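A single protein chain has been omitted; all remaining protein chains appear in their positions.
Now for chain A:
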């Protein structure tokens, strides 16, 4: 008997500022994220998304993306075009259809 697939939420993810190089050189991705963190009842939040992206979508040099459970300092995050610092950062609870943008500021100008 197969277990039912867990419910997921569909997110639009975009990487820029050089971060796309870590993600198959592709800027835009659609991700189906489990709506709760596995083995818990915690709803999927931005912190979980970061770890999920690191483990499932990132192709190289994870240390340039994730550090201590959040994004590496110097990476900006926008949730539906708003600075995630106004949305509770990692504690933001993701909703179906959310658009999350990660921009590295670490590349030269």
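Basically, contacts are C-beta pairs under 8 Å (C-beta built on N, C-alpha and C of every residue); 3 or more make two chains touch, one makes a residue touch a chain; residues count from 1.
Keep in mind that, in the parts below, contacts and distances are computed from a predicted model.
Chemist: If you had to name the missing chain as UniProt does, which of "Elongator complex protein 6", "DNA replication complex GINS protein PSF1", "Large ribosomal subunit protein mL46" or "Cytoplasmic tRNA 2-thiolation protein 1" would it be?
Modeler: When "Elongator complex protein 6", "DNA replication complex GINS protein PSF1", "Large ribosomal subunit protein mL46" or "Cytoplasmic tRNA 2-thiolation protein 1" are compared with UniProt, the left-out chain turns out to be "Cytoplasmic tRNA 2-thiolation protein 1".
Chemist: From the listed residues A:31, A:57 or A:78, report the one that touches the chain absent from this view.
Modeler: Touching the chain that is not displayed is residue A:78.
Chemist: With respect to the chain omitted from the figure, which of A:7, A:69 or A:88 is a touching residue?
Modeler: The single option touching the absent chain is A:88.
Chemist: Where does chain A touch the missing chain, residue by residue?
Modeler: 16-18, 21, 72-74, 76, 78, 81-83, 85-88, 92, 101, 103-109
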